[in-house]
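With one protein chain held back, the other chains of the complex are shown just where they sit.
Our next item is chain A:
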Amino acid sequence: MRPTTELVRIWTEALVPVCNNSKSHASQELKWLLQHAKHQSRASLAARSDGAAPGGGVRRGLSEKEVELMQGYVDERVRTRKPLQYILGTQPFMDLEILTRPPTLIPRWETEEWTARLATALKSNPLIFRQLHQNTSSTTTPRFNILDICSGSGCIPLGLASAFPPGSSRLFGADIHPKAVQLARDNTAHNQALLNQNLVSFHQADLLAPNAVENFLSWLDADRDSSGIVNGGTNSVSGTGKGQGRYHLIISNPPYIAHSEYETLEPEVAQWEDPKALLADQEGLVFYPRIAHMAMELLHRQPAASRSSSSSSSTTFSSSPTSTAVGEDQNNMHLIRELDPRTLERIDSLDRDEQQHNNHNSNSNHNSGNDRRTQEGEETDDDDVERTWRNGPELDRVKIPELVFEIGGDHQVDFVSAAVRQAGFRRVQVWKDLADRARCIVGAR
């Protein structure tokens, strides 16, 4: 057997090409693989219960078993380009350890970043916090309900659950792939102790199915019945319920890679991860208008921001107790007017089954700037909403997010934010990631 120093040198060099040609990064990957090999060999030693657990000192050489494991890992990594996370079987996500199995999409750092940010934003918002607080002590009000469409490994709902106040929320994940749903359920069990008694469940569902909305809404009632959070009797209404049996927040990280881009993907992604979790028609944009419109039906009738501050039954938006309510339609028209006509055409062609908003287009031209009866301060400068990209966790414009999309980058901002507005979300914000790329479109009504 070669001396360990020699092996480490050989392995590190072998890993360099799959580590962006960075020696220091190859050393990091090697370190993680070594930790894993040591852990695995110790586990198998313990299983054989021969008691001879190797000493923990870093200075000891590698055992035969560890060398064998390492050679397998490095070979898989380099020759078959298997992603490191599939070899290790896990990926950290916020405070959780998410299990990773091919072909379900491995959580990306960008997703972890914005999920943490979303959790902070929701927690620090006094309106939400009060709501969450009230809900925990009440048996009749539903908890804070979140739906993640295309949930994959389940990292987003699980990450949010781990950050929310104890017992404050119910989080649902939907994915079309049974393997993803199984993995997400395994992840729920794996991280159960860290979920703060928030209820997380995953369901197999096709978001393009005609009854998708009813299906998504039915989980809320089914879950309530079976878990007994709400005392029964009056909550049988679904779909048409008035503020009951509905969601407070819709999240989605749908496939967003265009078919034309598929060839440019690195082998770790293209050869190992499910193309169905990556690729989408219409240049990667096909799912956004669909989900945005579904979200309008899935969300509570009354926007989150006004729910706790006003008893008004009409659809109004009040960002603070002092602001004046504004007709929703007027504002929609203003937003639609601003869109690039070509963008509008594309939305229409993608989304023919949602026609009710289009009849506003005819009089949108008359809707000049002074018609905008927006009120004080922040709401008067809607012109630059789209361009106001922010990096902080503050949600000054979108007070309470009701729809959060992960997007593929700057090139999808125009289309997706237009689609979100067109669906009826009047406030739209772009979140950038740490690499300074547009990563999320966040909407509120």
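Here are a few things to note about the model shown:
Keep in mind that, in the parts below, a residue touches a chain if its C-beta (ideal position, glycine included) is under 8 Å from a C-beta of that chain, and two chains touch if they have at least 3 such contacts; residues count from 1.
One rule holds in what follows: contacts and distances are computed from a predicted model.
This complex has a chain not shown, and the name its UniProt record holds, of "Peptide chain release factor domain-containing protein", "Probable vacuolar protein sorting-associated protein 16 homolog", "Large ribosomal subunit protein bL19m" or "RING-type E3 ubiquitin transferase", is "Peptide chain release factor domain-containing protein".
The missing chain, though absent from the display, is touched by one residue of A:Gln85, A:Ser168 or A:Gln429; that residue is A:Gln85. Only one of A:His177, A:His203, A:Arg426 or A:Arg439 touches the chain withheld from this view, namely A:Arg439.
Only one residue in the set A:Ile156, A:Ile257 or A:Ile441 touches the chain that does not appear here, and it is A:Ile257.
From the set A:Asp148, A:Asp221, A:Glu268 or A:Glu402, the residue in touch with the chain omitted from the display is A:Glu268, counting the whole complex. Although one chain is not displayed, chain A still touches it through residues 4-5, 8, 19-20, 22, 24-25, 27-32, 34, 57-59, 83-85, 91-94, 105-106, 108-113, 116, 253, 255-257, 261, 264-266, 268-269, 273, 277-278, 391-392, 406-411, 433-435, 437, 439.
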